[in-house]
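For this depiction, one protein chain was excluded, whereas all remaining protein chains were kept in their positions.
Going in written order, the chains are labelled A and B, and every chain counts its residues from 1.
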Amino acid sequence: MSNVPGDLRYTRSHEWVRTLPDGSVEIGITDHAQGALGDLVFVEVPEAGRQVSGGDAFAVVESVKAASDVYSPLGGEVIAGNDALAAQPELVNQDPYGQGWLVRLRPASAAEVEALLDAAQYSEHLASEG
Amino acid sequence: MHHREPVIFELSRPGRSAVSQQPPAAKAEVPVSLRRRSRPLLPEVSELQAVRHYTRLSQLNFSIDTNFYPLGSCTMKYNPKACNTYAMLPEFLTRHPLSPESTGQGFLACMFELQEMLKAVTGMKAVSLTPMAGAQGEFAGVAMIRAYHRARGDLARNEIIVPEAAHGTNPATATMCGMKVREIPCAADGDVDIDALRAVVGPNTAGIMLTNPSTLGVFERRIVEIKQIVDDAGGLLYYDGANLNAILGMVRPGDMGFDVIHMNLHKTFSTPHGGGGPGSGAVGVAERLMPYLPIPVVGHEDERYRWLDERDLPESIGRLSGFMGNAGVLLRAYVYMRILGHEGMRRVAEYSSLNANYLLARLKAAGFDAAYPERRASHEFILTMKRQARENGVNAMDFAKRLLDYGFHAPTTYFPLLVPECLLIEPTETESKEELDGFADAMASILEEAVTDPAKVKGAPYTTPVRRLDDVRAAKQLDLVWKPGAS
Partner (left out) sequence: MAYIPHTEEDVRAMLEAIGAPDIEALFDEIPAGLKIASLPGVPPALSEMEVGRLMFRRAAQDGRPLNFIGAGAYEHHIPAPVWAITTRGEIYSAYTPYQAEASQGTLQAIYEYQTMMASLTGMEVSNASLYDGASGLAEACLMAVRANRRSKASRILVPRTVNPTYRRCAEAIAGTQGLVFEDLPYDPATGCTVMDALQPFEGQDITAVVLQQPNFFGQLEDVDAVADWARAQGALLIAVVNPTSLAVLKPPGEWGERGADIACGEGQPLGVPLSSGGPYFGFLTTRMEHVRQMPGRIVGRTLDLDGRSGFTLTLQAREQHIRRGKATSNICTNQGLLMTAATIYMALLGPQGLERVATACMARSAELVDALSAQDGVSRAFDGPRFHEAVLVLDRPVQPVLAALAAEGIVGGYDLGREYPELGHALLVCATETRTREDIDLYAAALGRTLRRAAA
């Protein structure tokens, strides 16, 4: 059973979104995703300033057995990628919702965040995929 | 306990060399600004040291010559020594590819006849021998399909349909040709999902890439219908010949309606795998793709053989290699086909299928789960370890590693991706019943170990030169070249 924190939003492609007090969002991959990938060996994050649309592939997480694209849940501008992951990609495995965050983004619209899955809907999605 | 063979640089001593291999020192002036100043890191060893080192390394390998090697989709059949001997006759070996054709009529005769025999077994109208591996053959095939549509002004056709069970080279190739990949699922019985196919074809369809028998180890029973659907939508059919062994001499892809096929000569036609190549991915085409064949192709007119190039095939997709492909590999395939003859081709399909179906029966009887138990095996079949993974915590990789201790190379693992915990097993026709029985017995033994002593299986292998290797460390702490001071 993977961990699905109740206070976050989610996508069907296993990204999570946390809204920060200043209106920006933090994005990462879920506990389910990191477990499926296995130990990460490399993470590629976008540069600050990059403009993305919802659904754009904007990061790559690579394990020994897979290299997966991470899709931006929202449109907006990248504020920062998590540079700590260059030296310690395992942070994504160890703490996917905390220190393993991938990207901080300034969303183009708050409405897009609301349209994402909530914890219950994501858990249901996981159960149906299983 | 295995003595670790040092990395060859550890054997180096300054000034040591294989003196008889060197020409005498000569004076040659390179301008100072272009001159090499640093010495390259090459070994400084005696001839015997080099011979001993690489001989010992070879002894660390499993190979067809030493072990049963049932790698699904790889067709690890015996590589006849005759093919090597005759391909390496000094006149073939020393011939420069750009020599005048007058000095190559013997070689070109072999190449021409190989083209003709490959046309015959595939039922295609023309063959090019130039692609240097299956993946290059695939590239040629998709590039020809693209060229065909562009020549007709049909520029919207940029989608290639690929079953989700396809070999990774298929979608990778489509992307390399600037195409978009549309994946379609397989039905529960292993055949392509026809309804999904119908939903996805349309005016953007350039073509479909199919393997038949498929990567699931079963014959695509509705191939005629698939052909009709794609045809009606204006798309072309590409045949991935990786599994040609199963139907050689019995069914011709041309008769199934394919427009282009690539063959893996290093699978079906037994050229050596060499630790990772060289292969050869010859392509065959139907009439409408003939103008686009990759060059050069061997032609025969007025009793002479010659290369057909840009002047003869102005609409060709072009050259894929510096010369004409893997000539030495092609000679080996030629010798193999001459030894088999037309009687021998069909035997390949018959006995590879007999061996696969027999092994499947023995393994099912031993308690293994076949992925498609109601289907006939083609020349290969899939077992799934899903149940063992759930009940005993022992997965397909663990089985594969434990087989090494029994002296068998593991089957293909985790391909196709869509069958969980799978082993894809292809015995080939050159293996005896005793070898298959030995393998089935080993598998049965490991199955029992999985129940009574799962930790033992999970810790395998024990008897190989190294135990299981840390892949994560290999990817995170990249050590890709030896450095002085390393142990």
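Note that contacts are C-beta pairs under 8 Å (C-beta built on N, C-alpha and C of every residue); 3 or more make two chains touch, one makes a residue touch a chain.
Just so you know, these numbers come straight off a predicted model, no measurement behind them.
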Displayed partners of the chain not shown (whole complex): A, B
Omitted-chain contact residue, chosen from B:L71, B:I208 or B:V419: B:L71
Selected residue (touches chain absent from view) among B:I247, B:L313 or B:A371: B:I247
Touch criterion as defined above, residue of B:A156, B:A187, B:V451 or B:L478 at the omitted chain: B:L478
Residue of B:L216, B:I261, B:V283 or B:M337 in touch with the missing chain, whole complex considered: B:M337
Contact set of chain A toward the excluded chain (per top definition): 41-42, 62-67, 69
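Please note the rule applied: only the chains that are shown with their structure count from here on.
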Mean-CA-position distance for chain B and chain A (Å): 37
Partner chain B, residues of chain A touching it in the complex: 38-39, 41-42, 62-65, 89
In the complex, chain B residues that touch chain A: 414, 471-472, 474-476
